[in-house]
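First up is the structure itself, then whatever we jot down about it.
A single protein chain has been omitted; all remaining protein chains appear in their positions.
Up next, chain A:
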C-alpha cells in the first residue's frame, strides 16, 4: 500500500495552499517534494494546473529539479495531450505520466503511449461522480466528468476504467468528484465497483479528511491512497496515515 501526496502546481508554484512550518518556501514544489520524501511518502504526484502553454516550460524545469533531489517515484499529470508530451516529461525526470481529458477525447492515445513507453508509465486519471438527476443514466451509476467535475460526459466511469486498462493504462487514479473537498472520506462504493472489474493498481483520491478514512479505502481495494490538503496543512502526517493503514493489517513501507 502506498501513500501519495499530491501537489497542484501552477506556473512552477504550489497552489491551493500549503501551511506547514519549517519550509523556507511553501510555494516551491521541489522543497515540498523533499519534505514529503523525508517523511516517508511512497510516491509524489504533481498536478500541473498551468493554464497557459507558455508557462509549461516551467513545469519541465520543476520536474527536473525534483528528480535531481528526490529519489522516489514522481507522477506528473495535467495537460498531457500527446505521446510527445509524455516523452518530454519522462526525459525531464518524471517516472509516470497522468492522462485524463485527452484520453477521453481520443482513447487511442492510451495505446500509443503504452506502445512507446510501456504501460507502467501511464496513469489514467478518472474524475468520476454519481450521475446527477435528469442526466442520462449509466450502467454503474457513475459518469466521467471533465473541467474539474463541472461537465458530465455521459461516459460510464467504471466501463471507462476497464477500457483504459485494456488499452494499456498501467494504473488508474480514481478521483471522486462527489467526495472531493468534502473531507468526508473516500467514495468506497466507487472504489469497490472499479476494483471488481479492473486488475491494474488503483489509486483512491478525493475525500480524505481524517485518519480513519484511509484504511477503508485500502480494504475496498485501493493499492494507493492520494491526498492533498490534509498533508499540506499538517492535519495529518504521512507517518500517521501509514500507521493507521498498517493497524488494519495491510503491508506498509
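Here is the rule we use: a residue touches a chain if its C-beta (ideal position, glycine included) is under 8 Å from a C-beta of that chain, and two chains touch if they have at least 3 such contacts; residues count from 1.
Throughout what follows, contacts and distances are computed from a predicted model.
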Handout entry: Chain left out of the displayed complex - its UniProt protein name, from "Peptide/nickel transport system permease protein", "Aminomethyltransferase", "Aspartate carbamoyltransferase" or "Imidazole glycerol phosphate synthase subunit HisH"
Key = "Imidazole glycerol phosphate synthase subunit HisH"
Handout entry: Hidden partner chain, touching residue among A:72, A:102, A:131 or A:155
Key = A:72
Completion exercise
Among the options A:18, A:33, A:62 or A:92, the absent chain makes contact with A:92
Completion exercise
Even though one chain is not shown, chain A touches it at residues 1-2, 37, 42, 64, 67-69, 71-73, 90-95, 116-121, 170-171, 199-202, 223-224, 253
